[in-house]
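Shown below is the structure under consideration.
Of the protein chains in this complex, all but one are displayed in their positions.
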């Protein structure tokens, strides 16, 4: 099916191996849960990749043939090789979509593409999160209600040190007193980036239908666009100006 | 074909009747030229409407069943009835896309939705216009090259008094010394608006394949999104806060 | 003192006359409380105006000599004369700053300048509001901490139907479960507009030092800039193009 958008779900994949409770939530890893949902959508061609595979599963023709890359990382950001990070960023600038999940805010590719620290406040208290839609006409919230409730999540709070998003689609409310820009769109050259907050490893967030729907919508929004080939460098003038 | 996006091409339709040279370029009006191109795309269901029809051709179920409205007006902006303007603006806030062409910058619906004067500089000298793509990853420039040349056009120049666009996709260069933000995206509540500069009535601009392709891309980009139903008014609190 | 920025604090001024409890909080009206703080800053020349004065206190040379206008209205938006609204909006486009407070979101000038409904959710439950700074480098949050707590306020919740702000500086958290874009910057032609959420008439919000400091900062940020005189209309070309 050549017309399907090719999606690669990348996951660090360590928590699920080291912690029995997390393994119970995600027996095949968070990437598998996300990939299963996306594959079942019918319009997406989905594969997965993880940190501990050779080249982190992103070697060969994987990146060149990926339309949208999803990224989850946390405890091992520093183990991601710079050469791979550079390739991911180059592919984004060349048009590949990137959906960065939760603790991926601190991943090397996201920080490099943002140019800021991407730091934030956090708290692990299993508290309630309510994500409010602030742009109801945006394709990323297609088919959703006005808000999504997640009963138990890690808190992320402002100040979130990112450049001002090109569009701010979701803002989270946390029971403990914080707010967070939870759905943020960025364009970086030809590539679209969506940062989406939820997804701490110790909660069943990637089994939540609203969360999964937003990820699927974001993947379609971030699909590469066959736009102009851009020329950079020494450029020739218009040979003749009509008004001259 | 229930899945097709319904497009209404609105045109003042006066120049083509009053001026023989313009009638030669557009025997059935500019709206007919644009509609023919869009209809031939295959994925759009296109109709037209003009100022001199009852209710300007926008009465009954026309607006409620229109997904994207295209608007060209110039000499008779003041003849457009305020009641119709209010309906157009309400439909945009409710999700209908709006593509405003050329002198439509000064139309009542566009000015009302922008909240500014929408004034600009202009010159009728038939000079060369080159439209540069500044956002090559945007869906509106899909399938285009880095620029479009229009051999003869009316000049529009900055300062263009609009709110800062949510995305700036095209900037025009004119032989006489001006620049202009020619492709501007705005969201207003659930509706998407694209202002697109070219299209003076005395030039064959709406027979230009690049111009037509951008209009078609803009129509698809501005298609309504079935997002959340938004509630406004007195709202109840979360009944129980888990951390309490 | 010719160098001082001239500020006019406009208030509907009805609640304070009709309700004894509100009158106790603001014996001379909310405008007087705000004006007193601003005047004490030392760098501002402050006057007030209210709905029930002739021309709502904005006739003669008041608007032409006002650098920044602050606007609070609620129960009598519809009593503000359209001719005055038009003058206020014209002055904003010409460079006057506008700081819109609380229920002023639904005032005629703000809605006209935004082009949207400016609707929102609300609840009068005297609940806690915490305003988080999301742009710590913005001049409007100069001298503040990371957040401001207001013990009791009316709730405003998203979706707030405004165009995407040019800068989003503050987001509110409410105890009952909502978030709100509480500090929003807009430019409309030469004028700067700041919408600032807090200030329900039945709470002592305009005696809160953090709230008052933000209003003073916003006034200075919104001060008119002596920028270029902009020409709109028929414009002449560069006479000679050097490369020709």
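Every chain is named by a letter (A, B and C) in the order it is written, and numbering of its residues begins at 1.
Definition applied: a contact is a pair of C-beta atoms (placed from the backbone, for glycine too) under 8 Å apart; a residue touches a chain by one contact, two chains touch by 3 or more.
Only a predicted model underlies this, so the values are computations on that prediction, with no experimental measurement involved.
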> Just one of A:99, A:114 or A:214 touches the chain that is missing; which is it?
Replying inline: A:114
>> List every residue of chain A that touches the chain not included in the displayed model.
In response: 89, 93, 112-117, 119-123, 125, 127, 155, 157, 159, 161, 163-164, 166, 175-178, 186-189, 228, 230-238, 241
>> Need a quick check: the contact residues on chain C for the chain that isn't drawn.
In response: 95, 125, 127-128, 130, 133, 135-139, 141-146, 151-152, 166-167, 175-176, 187, 189-192, 224-231, 238, 241-244
> What is the set of chain B residues that contact the non-displayed chain in the whole complex?
Replying inline: 130, 132-136, 146, 157-160, 164, 167-168, 171-174, 177-179, 181, 237, 241, 243-244
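The rule we apply is simple: only the chains that are shown with their structure count from here on.
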>> More than half overlap in residue numbers between the two sides of the chain A-chain B interface, or less? Answer same or different.
In response: same
> Quick one: chain A and chain B, Cα centre-to-centre, how many Å?
Replying inline: 32
> Using CA atom averages as chain centres, what separation in Å is found between chain A and chain C?
Replying inline: 36
>> At least two partner chains per residue is the criterion; list those residues in chain A.
In response: 130, 133, 135-136, 146, 167, 241, 243-244
